[in-house]
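So, chain A:
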Amino acid sequence: MSLVPVLKVNNLSTHFHTRHGVIKAADRVSFTVAAGKTLGLVGESGCGKSVTALSILRLIEPPGRILSGEVWLNGCNLLKLPPGQLRQVRGREIALVFQDPLTSLNPVLTIGTQLAETIVSHEEVSRAEARRRVAELLLRVGLPDPERLMRLYPFQLSGGMRQRVMMAMALSLRPKVLIADEPTTALDVTVQAQILAELKRLQEELGMAIILITHDLGVVAAMADEVAVMYAGSIVERGPVAQVFDRPAHPYTRALLRSVPRLGREELVPVVGQPPLLLNLPAHCAFLPRCPQAGAACWGEKPELREIGPGHAAACHRLFPRAS
Partner candidate 1 sequence: GEQQKEVQEARQELVVGLAADANELKFKEVGIGSPNANIYESLVKLDADYQVQPLLATRWEYRGDNTWRFYLREGVKFHNGEELTAEAVKRSLEEEIRPSGRAVLKIEKGSVKVVDKYTVDIVTTEPNMRVPEILAHPLNGIRAPGVDPVANPTGTGPFRFVRYEKDKELVVERNPDYWGTPPKLDKVTFKYIPDHNTRLMALQAGEIDVAREIPREMLGQVKAMDGVRLATAPQGPYVALSLMVNGKPPHDILRDKTVRQAIGWAIDREAIIQKVWEGNADESQTVIPAGILGEHKNLVQGFGYDPAKAGQLLDDAGWKPGPDGIRTKNGRRLELTLVSGFPSASVLKPLPEVLQQQLRDVGIDVRIVEVADDGLYYGRLEKGEGDLWLERGNQNNGDPTFLPELLYHSRGYQGSTYNKPFWPGEEFDRLIDEARNTPDIREATRLVAEAMHILIDKESTVVPIAALYNVYAVKEKVQGLSPHPAPIHTRWDTAYIKG
Partner candidate 2 sequence: MKSYLFRRILYLLPVMLGVSIITFALINLAPGDPAEIILRADGMEPTAEAVAVLREELGLNDPLYIQYGRWLWGVLHLDLGESFRTGRPVAEELFSRLPATLELTCAALVFMVILAVPAGILSALYRHTLVDHLGRLGALAGASLPGFWLGLVLIYLFSVKLGILPVMGRGGLEHLVLPAVTLGFGMAAVYARVLRTGMLDVLGQDYIKVARAKGLKEKWVIGRHALKNALLPAVTLLGMSFGHLLGGAVIVETIFAWPGVGKFAVESIFNRDYPVIQGYALFMAVVFVLANLLVDISYVFLDPRIRLERGE
C-alpha cells in the first residue's frame, strides 16, 4: 500500500516500576496509520492497549515511564517535543476518546463548557464563536437540539449521548488522528452500532486516521482497515484486516479467532491457560506457555515482528526458521 502514514510509532516502550517489579506494559510497539484509514488494536484485557494509546500522547504518569521509542506526526517526534508544543499537538492533531464516557467527562462542568474550552485553548476565537462551533459539532455527531444540550451536565445524558459528546470533543479541532480506546465497550449493541456508524461517517468526512482499540474482534472486522494484535505488551501480528482474519499467521491470533463464539457456529476452541501478567515477563515469547505449536526454538529470545507478506507481519519463531 502506498498510503502516506500520518502517524508512525516506532519501538515505543513504556514500563511501570511497581513494588512488585517492572511491568512492561508496552514493549517495542511499532505501527503506522494512514490518513483516512483505521487501525484496529486488539488484545486481551491488560495487554497494554491503553498504555500504548496514552504513551502516544505522553499521558503516562508515575510510576509509569516511556523508556524509548519515537512517535512521528507531521515530521516531529512527539516524545521529544517541549511541553508547550506538545500541548498544541494534543487535541489539535491527535484526539482521544475513552471507553467510559461517563468518567471521561468532568461531572461538574456543562457539556458546552467542556467542548468550548477545547476550541478556545487552541484557537484565538471568541467564546460566542466557540459555542457556535460547538453547536455545529454536536449536530454533526447526531445530537439534536445542541443549544439545550450545551447547558446540560454529563450525568443528564444517556451513555450513547455521552459517547457522542466525547466524539464531538475529539473532533472539534479536526485532528489528523483519533485514538478511540474501546469507545463502545460500555454500550449496548444497538447503541454500539449507531456510534460505530457515526464514527465511520465522520472519518470519511474529515479524512482522519483512527486507531480503534477494542477487544471485540467483531468490531475490528467491521471497522478496521488494518489490525494489530497485541499480546503481553507487544504486537504479535499486524496486517490488513482481511488477511489477518482469513490467514492469521500468529498462533495467538489463530487461537483467538477460534475461541470467539459466533452466531451459528457449533464448536468453540478455547485458548488454553491464562493470559499472562505483564509483571517480570520471561525473556522468551510470552505466548509460549499457551501456544499449541510451541517448539524448542520458542525458548530462545523473544521473536521480532517480521514481514510475512505485503503489509502483513507477525512475531513468531515458528514462522521463520531461526536465521541467526
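Selection rule: all candidates are chains of the complex that A comes from, given by their letters.
Throughout what follows, a residue touches a chain if its C-beta (ideal position, glycine included) is under 8 Å from a C-beta of that chain, and two chains touch if they have at least 3 such contacts; residues count from 1.
Just so you know, these numbers come straight off a predicted model, no measurement behind them.
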Checklist entry - Since the rest of 1 or 2 are in the complex but keep clear of chain A, which one touches it? => result 2
Item to check | candidate 2-facing residues of chain A, complex | outcome: 54, 57, 59, 62, 87-92, 94-96, 98, 100, 103-110, 117-118, 121-122, 153, 155-156, 166, 169
